[in-house]
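Note that one protein chain is taken out, while the other chains of the complex remain in position.
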Amino acid sequence: MLPMPEHDIDDLDTLRRRIHEFAQARAWDRYHTPKNLAMALSVEAAELLEPFQWLTPEESRELGAEQHEAVRQEIADVLIYLTRLADVLEIDLLEAAADKLALNARKYPVDKAYGNALKHSCPPGDSDFSE
Amino acid sequence: MLPMPEHDIDDLDTLRRRIHEFAQARAWDRYHTPKNLAMALSVEAAELLEPFQWLTPEESRELGAEQHEAVRQEIADVLIYLTRLADVLEIDLLEAAADKLALNARKYPVDKAYGNALKHSCPPGDSDFSE
Amino acid sequence: MLPMPEHDIDDLDTLRRRIHEFAQARAWDRYHTPKNLAMALSVEAAELLEPFQWLTPEESRELGAEQHEAVRQEIADVLIYLTRLADVLEIDLLEAAADKLALNARKYPVDKAYGNALKHSCPPGDSDFSE
Partner (left out) sequence: MLPMPEHDIDDLDTLRRRIHEFAQARAWDRYHTPKNLAMALSVEAAELLEPFQWLTPEESRELGAEQHEAVRQEIADVLIYLTRLADVLEIDLLEAAADKLALNARKYPVDKAYGNALKHSCPPGDSDFSE
């Protein structure tokens, strides 16, 4: 028997369409308001946090196989909900990320931010990659 | 003057490399333990939640221009941290998402899950897209 | 045999001491850095969110017995971690809350905030009860 390809999702747009079909086939549109999708995404982001909560930073770099797989599944869940939310709001993920990186490059120029991810003169709420 | 192209990030792998370069140029590797990246991602996911917290589900479908842009930036932040975390853990985002969708199709077959995103016989902790 | 009282935790300070003893007895101090405790609290807050994610606002007011009990346990978890974190940081919970309510009363005077929990002229990041 020929080996089956694992999957054929080669880019974000294909992922977007597959998730859309998945939700449509189950008539889940009514649950997928942006508000609910943002909630679900944030629940998954916390599930992604949980395996790390009692680990030291170094331990977090050396996850065992079981933990690595659990984290991999939670990362997948976050991407799935993020893609769905962006789809429902008609936001292009890569374009949004590219624009944000460009903005961050201006907010955190190398000469100011070298070796220092901590907030300098910004109000509370800023973190290094974002505003 | 010729219009500048917005950006040239056409796929997730290019995004991954740009974020890697961004962090390297600022010597931020020491901050980017998986634990810290998971924390930062979860902070951004909550920032994404905030514009929706007092809106009704219907209002959440009709964001004004300013709110839509704020949400777009938070979506970008989540994708940036997710991509960075996956990079540090050597996880392929699209492959992980494809595997998870396949798993979900088995856990939530159309005949059981049609019109019903709520948990049926699963223990607390399950949501519709994920385990 | 006389029925044992359910518990004898009548105030926050007693709760604080019981949690301290619980952690001490298990030699868990080394895990309980403020950073880790904040992470754990945020994981529990998301577990508290999860039962609500696909419910309409009205449905969320009418939880079934099983869901109500699940929510009750997650509320307990959040309080336990919050109390522990405040203890480790030597913060008095009621005093902090009272000060914050006083601050909120000034930021959201009744004449401005009546019937409107949405942000008016505040920068992103503000919600109604907090800054």
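To keep things simple, chains are lettered A, B and C as they appear, and every chain counts its residues starting from 1.
Going forward, contacts are C-beta pairs under 8 Å (C-beta built on N, C-alpha and C of every residue); 3 or more make two chains touch, one makes a residue touch a chain.
Model, not experiment: these values are computed from the prediction.
Trainee: With touch as defined up top, name the shown chains that contact the chain not shown.
Mentor: The chain that is not shown is in contact with A, B, C.
Trainee: Suppose we count only contacts with the excluded chain; which residues of subunit B make the list?
Mentor: Missing-chain contacts on subunit B: residues 31, 36, 39-40, 42-43, 45-47, 49-50, 52-54, 123-125.
Trainee: Residues on subunit C that touch the omitted chain in the whole complex?
Mentor: 6-12, 15, 18-19, 22, 25-28, 31, 33-36, 38-49, 52, 55-58, 60-61, 63, 68, 71-86, 88-89, 91, 93-105, 108, 110, 113-117, 125, 127-131
Trainee: Tell me which stretches of subunit A touch the chain missing from the display.
Mentor: 39, 42, 46-47, 50-51, 53-54, 56-57, 70, 117-118, 124-125, 127-128
Methods note: only the chains that are shown with their structure count from here on.
Trainee: I'd like the angle of the rotation relating subunit A and subunit C after CA superposition, in degrees, nearest 5.
Mentor: Answer in degrees: 180, to the nearest 5.
Trainee: Give a one-word verdict, same or different, on whether subunit B and subunit C use largely identical residue numbers at their interface, taking over half shared as same.
Mentor: Subunit B vs subunit C: same; shared/all numbers exceeds half.
Trainee: Please report how many Å separate the Cα centroid of subunit A from that of subunit B, as a whole number.
Mentor: Centres of subunit A and subunit B (C-alpha means) sit 2 Å apart.
Trainee: What is the distance in Å between the mean C-alpha positions of subunit A and subunit C?
Mentor: 26
Trainee: Please tell me the distance, in whole Å, between the geometric centres of subunit B and subunit C computed from their C-alpha atoms.
Mentor: Those two chain centres are 26 Å apart.
Trainee: Tell me, which residues of subunit C touch at least two other chains?
Mentor: Counting only residues that touch two or more other chains, subunit C contributes 39, 42, 46-47, 50, 53-54, 124-125.
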